[in-house]
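The complex appears here minus one protein chain, its other protein chains still in place.
For clarity, chains are labelled A and B in written order, and residue numbers in each chain start from 1.
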Amino acid sequence: MMAAGLVIFAEYWLMIGGVVALLFLTIGIDRIDEDARGAYIFRPLLVPGVLLIWPLVLWRWYALETGRADETKRYKAVRGAHGLIAVGMALSIAIIIAFGLGIKQTWPDHIAPERLSEAGQ
Amino acid sequence: MSVKYIPVQWNPNKWVYDVFMLAGVAAFLWIFIHVTPEILSHERPINSQVHNARAFGACAFLMLSITLAIGPLAKLDTRFMPLLYNRRHFGVMTAFVATAHAGYILNWYFAFSFVPKWDALILSNTSYGQLLGFPFEALGAFALVILLILAATSHDFWLKFLTAPVWKRLHYLIYAAYIAVVGHISLGILQDQQSLFLPVFFIATAWIVALLHVWAFMAERKKGDPLAVAAGDWMRICQADEIEEGRARIAVLPDGKRVAVFKHEGKLSAISNACAHQNGPLGEGRIIDCLVTCPWHGFQYRVTDGKSPAPFTEKIPTYNLRVENGAVLVDPKANPPGTHVDPVEVA
Partner (left out) sequence: MADKKDKPFFVGYLTAPDGLRSFLIGIGIGLVLLMAGVGLGIGATQDDPGNGAFRGDYGRQTVTGVMELTPYPVVRVTQGSEHVPEGRTLMLSAGGKQSLMNRVRDLDGQLVTVSGTILDRGELDMLQVRGGQNGIAPAEGDAPEMEREELGRWRIAGEICDGKCLAGAMRPGVGIAHKACANLCLIGDIPPVFVSTQPVEGSEFLLVVGPDGTIFPKSAYDLVAAYISVEGKVVRHGDLLVFHLEPDTAELVQ
């Protein structure tokens, strides 16, 4: 069943995330971030994040370990999408609310029951 | 900042911020949950689970709307900048409140069945092909997952680990979440509610958030940072005398990165405009105690080498710079982060 499939998928996602969290927060984090060395109290705070976005964690861990990460990209601020987001969000909100109000029904108590055929038929 | 990570870097301003925020949340929930049942004159009360779900759901919507409004407000009026400073706490609290809303719903409407709750959430309503009766819970669940991802990745570690641009892109998901929440409410409770307060409040709030974003974008475009003008291999930024002491001029380089040219003690230095922390606009900051200070979270850098003072270890790229006929020219090739460049005397 589709619903059960989705739930099982979510369970596996989180389970794999748990394994990644265990490895990353005990081994990986010390190797790729000097500020984390000797800092342990904040690590449990990272667990939910790793559970949810573990593929991204694995990708960054790999990139940092192998030196493939292009560190100059750090300084290119993401600003180009502001207009798209502002206008896109405003339009989406306008359309969704218009639809919401458009389909809103009122209790049709003006409609009386209509007999289509005689009793006993 | 660098130095060892700790769970939360508290300071007095954050305390004050959180006290007001939590007071607002507590006031909302306490009044909704404990005061309004006394006011409602229903023959029989609304089930407490539904009453609570509504309290937390409405509170989460209001909080999300406020969190989203802070960004454009700060762009339109810099007096709102301090609200940006600790916005992450507002966002994380919103995720908690939204989770409580989902919990009440899941353990009420989707409980008491032989079908497990999570399965029930997915399979009980499958009318995806219609607007009226659409499974609006799916929109809420989508938004909640995003809120949880953003809350879970709000620690500064994630900024450094993912890099600010990737982190920002990830956190842009908040806009998708807000659109989903507007759909969740429009196709859900808005359909049922007969009294006017909720629809009017909801529509007005969503519209304010939408229009603030459009307004801020238009304002930004009008007075946005200029493109640097090519002058041979170098780029002309502005005239040297246009830069005030302790301030910067920003320009966009051909590769899309921004450079900030600061004047400090009468000499000019060029550094990346993007703060190492969250890519905040350093050029809109000021020099405080001889250090460039980011307007977003106060990260500081020496203007000559782009390094944060010890014990911090952040560093940003610097740019070579010269002044010709009173014009400031910058080499568009950034130096590696932390490279010292001698400041240039204004002729």
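Things to note:
The rule is short, and it goes like this: a contact is a pair of C-beta atoms (placed from the backbone, for glycine too) under 8 Å apart; a residue touches a chain by one contact, two chains touch by 3 or more.
Predicted, not measured: the structure shown is a model, and the values here were computed from it.
Listed residues B:5, B:110 or B:178: the one in touch with the omitted chain is B:110.
For the options B:85, B:217 or B:319, the residue in contact with the chain missing from this view is B:85.
Of the options B:91, B:165 or B:295, the residue whose C-beta touches the omitted chain is B:295.
On the side of subunit A, touch with the chain left out of the figure occurs at residues 105-121. One chain of the complex is left out; on subunit B, the residues touching it are 11-14, 16-17, 20-21, 23-25, 27-33, 35-36, 39-40, 42-47, 50-51, 54-55, 58-59, 62, 66, 78-83, 85-86, 108-115, 120-121, 124-127, 129-130, 132-133, 135-137, 187-189, 191-198, 201, 223-225, 244, 247, 249-250, 284-286, 288, 293, 295, 297-298.
Quick note on the criterion: only the chains that are shown with their structure count from here on.
For this pair, subunit A with subunit B, the centres built from the Cα atoms lie 16 Å apart. By the touch criterion stated above, subunit B contacts subunit A in their complex at residues 2-7, 72, 116, 118-120, 122-123, 131-132, 145, 148-149, 151-153, 155, 157-158, 160-166, 168-170, 172, 175, 178-179, 182-183, 185-187, 190-191, 203, 206-207, 209-211, 213-214, 216-217, 220-221, 255-258, 272-274, 276, 279, 281, 313, 316-317, 334, 337. Residues 1-4, 6-7, 10, 32-39, 41-42, 45-46, 48-49, 51-53, 56-57, 60, 69, 71-78, 80-83, 85-90, 92-94, 96-97, 99-101, 103-105 of subunit A are the ones that touch subunit B when the two sit in their complex.
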